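Only a single protein chain was left out; the remaining protein chains are all shown in position.
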Amino acid sequence: MSRLNLRKNWLYIPLIGLTIFYLIPMYLILVTGFKSFDEIDLQTMWQLPQGIAFDNYIEAYNQLAPYLKNSFKLVIPAALISSILGSINGFVLSKWKFRGADIIFPFILFGMFIPYQSIIIPLVQFMSAAGLTGLWGLGIAHIIYGLPITTLTFRNYYASLPQELLEAAKIDGASMLGIYRHILLPISIPSFVVVLIWQFTSAWNDFLFAVILTGNTEWPITVALNNMAGSQIISWNVQMAGSLIAALPTLLVYIFLGRYFLRGLMAGSLKG
Amino acid sequence: MSKKILYSLLAMLILTAFVLTACGSAPAEPAAEDTTSEEAEVEEVEEVEEVEEAEEADASEVEVFSWWTGGGEAAGLEAMIEVFNAEYPDIEFINAAVAGGAGTNARAVLATRLQAGDPPDSWQGHAGQELIGTYVAGNQIQSLNEMYDAEGWIDVMPETLIPLISYEGDIYSVPVNIHRANVIWYNPAILEENGLEVPTTMDEWFAAMDTLQATEVIPLALGEQWTQLHLFETVLLGSLGSDAYDGLWDGSTDWSSPEVAAAIDDFAKVLTYTNSDSASLSWQDASQLVVNGDAAFNVMGDWAEGYFRELGMVPNEDYGWAPVPGSVGVFQFLSDSFTLAADAPHAEGAEAWLKTAGSKDGQEAFNPVKGSICARTDCDPELFGVYLQSAMEDWGSNTVSGSLTHGVVANDSWKSEIDTALGLFLIDQDAEAFQTALLDACVSSGPCQ
Partner (left out) sequence: MFKNKDKYLSVILVSPSILAILIFVYGFIAWSIRVSLSKWKGLNPDFTWAGFENYVNLFYDPRFHIDIRNTVIFTLVFVLGSLILGFLMAVMLDQGLRGEGFFRSIFLFPMAISYIVTGVVWRWLMNPAEGSRMSGLNLLFTSLNLDFLVNEWYTTPYWGIAAIALAAIWQMSGYTMALYLAGLRAVPGELREAARIDGASEVEIYRRIILPILTPVTLGVLIILGHTSLKVFDLIIAVAGKQLSLDVPAIYMWQTTFDGLFYARGAAIGILLLISVAVLIIPYIRYTTKMETEL
């Protein structure tokens, strides 16, 4: 094994090269966040800041803090509900099919592919007619437009499980919900991780729905971050510090849950 | 650990399944039924307070929509809000500013809100055809004649401005500031080194840029596409003169005329003096080239001056200014103004806000911070810097023309067709096709035929 590893050590060269490629933008965000306004110049962008000061981060944090809370209030329930609904749909559409279930699945799946910019006008009209404005409306939009991918993930995962798993329980007289709860749900954790991470990230980073569906006190962080850029004179140092603060939750999710993400993918959520 | 997660998930699941089952078994009557779902119910509870408050009194609050979220604009707005709060302490000011690409996101948000019947009480728009062609044509804003009479604004606003913000004799907005579009910024040191005078005509400008072309310096700094549209409109003005330029927008100047063709040629020639990386530069990047000594000239609206000052530059030393060559004696303006929504939820609050926005106190608080001059002619010049003082003088004495890029002379549809035509011209450099496209734009969305 160790000899094999030695022979493969040259792989570190491209891997480290790629690491640099992936980290370069991150380096710029970090470095710029520490610079003062008059240090910001395209020609000196690679240079380290003249001193380490956290002023920009503090200023950005002060501006963003209230909206950070909105984002959490929005994204966590939206990701959870969307995942749970997806899991139920996936269960029914793979293991408890009714007539027409095979048509229903592509019908739901197609929703993943619509260009969202083209439906924002009816979306806003519908939401305000239904009285679903603000964070609630935004949360519902995220849940619904997340359904296709969550349903897909769970359905493919459940479809890969042998039917015998359910048959035995059925013979024992377990009900449908009982089977779902006692047999499928416990082994769905890896898929839940994948879907939750996915939904968390996409809802967190969403700007389009947020800007049209919420008002100024309910904006999530992406809208607040965009507003920081102003419209004429932009303080890039504060902007970059703000970007980092806004990206931190999703970054942490990936850093700490990245391996579960992969494990979940491996558990069969990607077949077909 | 996983057990705990599992159980909490389960709890959530049962809850949701229960609610959704109740919802799902109901007949499919989307709009009406949806409000009975769990989410809506909870929301209603939360919203009750707000709704009650709104119904109590019209003047309890005012929601003002703008795209001023950063820099001098936001600071200026804050200053004006302070004046408002002092005058109307009982009215809560809700600042619904949304940023993005010169107000583009903001415009989309506003449009969707208006279409959904949920207008803010007052919103920002560029005075002129942008407001008239979009919101007056859409019956979204109210005429403000009475307010103008009551506040005596007719007497303190420039005569030339009133027709531009009126439609069929009615005035529809309250302008808070004036910016000048046809300004050429230059680096005095570079001009001196090369023995150049500040050009006043197109030919002088070309001659000066020919001299500069031979040096290391970029003759004319240029930025991304909208700044190129800005350059185009000032060259049109400089090349055609203000009468013919004004005629383009009311149909009296023919877009297919040889004069327009010559203006397009001038524009094409101007472009040959610019930096090759213009598409990658914001207007700030481009303006900065002048004060950094990389470029001799830059054409940009006078908000650039606020940026120079923020960079710590000294007027008349690090940068100088003049009207764009060919447009001496013409003040090509744009103005930010505020409207009164036709169905303003808090009409009284909105009227109070507009009174502040049009008042001397309000404008004197706003403009020095924003870096623009007052729309009113009675503001105290002492409050302003040396550049803005000169702009105030010109505003009072020059011929006034309107800006295309910033919404004065053409409605949104027309402007966007011109922008597309310009974009195509920048790619293929086909002047004839450009002129045809400009004529088509005028026919389809302007006053031509």
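We just call them A and B in the order they show up, numbering each chain from 1.
The criterion applied here is as follows: a residue touches a chain if its C-beta (ideal position, glycine included) is under 8 Å from a C-beta of that chain, and two chains touch if they have at least 3 such contacts.
Computed from a predicted model, the values in this text were never measured in an experiment.
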| item | value |
| --- | --- |
| Positions on chain B where the hidden chain makes contact | 17, 20-21, 23-25, 28, 30, 101, 104, 107-108, 111, 114-115, 134-135, 137-140, 216, 224-226, 275-277, 279-280, 282, 289, 294, 412-413, 415-417, 419-420, 423-424, 426-427 |
| For chain A, residues in touch with the removed chain | 5, 8, 11-12, 14-15, 18-19, 21-26, 28-29, 42-43, 45-46, 85, 88-89, 92-93, 96-98, 102, 104, 106-119, 121-123, 126, 141, 144-145, 147-148, 151, 159, 170, 175-177, 201, 204-205, 207-208, 222, 225-226, 236, 239-240, 243, 246-247, 250-251, 253-255, 258-259, 261-262, 265-266, 268, 270-272 |
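Methods note: only the chains that are shown with their structure count from here on.
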| item | value |
| --- | --- |
| Rounded Å distance, chain A centre to chain B centre (Cα mean) | 35 |
| Residues of chain B touching chain A in the complex | 2, 5-6, 9-10, 12-13, 16-17, 20, 30-31, 34-35, 39-40, 42-44, 67-74, 94-103, 105, 108-109, 112-113, 115-118, 282, 284-285, 303, 306-307, 310-312 |
| Residue numbers on chain A that touch chain B, as the complex places them | 37-38, 42, 80-81, 84-85, 87-88, 120-121, 124-134, 136, 139-140, 181, 185-186, 189, 192, 211-212, 215-216, 223, 226-235 |
